[in-house]
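My questions will all concern the structure given below.
Left out: one protein chain. Kept in place: all the others.
Per-chain residue numbering starts at 1, and chain names A and B are given in the order in which the chains are listed.
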């Protein structure tokens, strides 16, 4: 299908998913996961020029979708109470929640437009009255605050600053320096395929370092399948997937 | 009989004076004035004062003058009636107007409905880092810090400000617009369809 909307218009992966659900008139409680994943991947492909910090959030969602897609193929999972578990459940919950906040944002915007029509005024306290202004009681303000308590507060602030380096995001930062792009990964796999007529897909994934590498590899394989350069074959259900060169 | 009448007359006069005093206070202070301050000004307790101001609000509304009293959490403020915007804008400077981006509005709605909320929770709900928009909202004075969460790292909690209430025509955080009925309806219908589907299977 034609993709007429630019990715820059989306505020995040959930926003993009809601858009896809909307234009396809999918039922949010019964999302055709294969279709939506395909379409989502198609969008992501056009994202290569974007910075990795933004892209990483879209890629994490890609991984989630692929995981759900995979789990949908497996025998139905059952929870402790014997209820069937829909692998899409968590995603649907998140989408609904996000959708609600989007509606609320629109509602608030309407309210703002109305409320902006009121004018306020600053204080106009007559001089005679202003003269009665109580002087600031700095002792009361400081209260029982001691210097050692102030120091303690400062140490807490500094400690939090040091802790603030979020482990996940700082990893994204390193990946940015590694500069793996989908294009490079495609070339890498293409070269590998040139030397190997057939190889094990799970082995290929295992050789990747880190989640983002796995995701990009996955995307590259999908892309090469689409261009017809490789073929993925699974001999029996849940068996290993073999990648074959198409000559 | 006549004694009673006289007492009523006194009461009316007394009431009139009290209302005038409240009006004077709200007018002179300009900003939102806490109900305890108004109470101190007129020498009554806060409950009586709140009742009195609510009565005044009704009276203001029925007399349809140029101003109205709005309630913001536990404060009251005087402002012009919205219908006179067109007359005012011809001579007065446009009041502070926020042109918020869609992202900022989304973050604001998460903060408004989820407060107090941490950066991490906002990011989780939106599926995307929202720090930039959140920082702007803090700068605009629509969102403020609301303490620290009692959790590892003691992350900052965020909530909406009085400025938010004023600029979005919301009386209090409990008075936020609820999910639009048709949206709730749509969601409910979809859920029912799903149940139906499951039953059919």
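One rule holds in what follows: a contact is a pair of C-beta atoms (placed from the backbone, for glycine too) under 8 Å apart; a residue touches a chain by one contact, two chains touch by 3 or more.
On a predicted model such as this, the values are computed, not experimentally measured, just so you know.
Colleague: Of the residues listed, B:14, B:47 or B:145, which one is in contact with the missing chain?
Modeller: Going through B:14, B:47 or B:145 one by one, B:145 is the residue touching the chain not shown.
Colleague: With respect to the chain omitted from the figure, which of B:88, B:103 or B:122 is a touching residue?
Modeller: Reading the full complex, the residue touching the unseen chain is B:88.
Colleague: Give the residue, chosen from A:23, A:142 or A:233, that touches the chain omitted from the document.
Modeller: That would be A:142, which touches the missing chain.
Colleague: Out of A:23, A:130 or A:194, which touches the unshown chain?
Modeller: Considering all chains, including the one not shown, the answer is A:130.
Colleague: Take the complete complex as the reference. Which residues in chain B touch the chain that isn't displayed?
Modeller: So the residues of chain B touching the unseen chain are 16, 19-29, 33, 37-38, 40-43, 64-67, 78, 80-81, 84, 87-88, 90-92, 135, 138-139, 141, 144-145, 147-148, 156.
Colleague: At which residues does chain A meet the chain that is not included here?
Modeller: 119-122, 124-126, 128-130, 132-134, 136-143, 145-148, 150-155, 157-158, 160-161, 164
One rule holds for everything that comes next: only the chains that are shown with their structure count from here on.
Colleague: For chain A and chain B, let me know how many angstrom lie between their CA-based centres, rounded off.
Modeller: So the centre of chain A lies 33 Å away from the centre of chain B.
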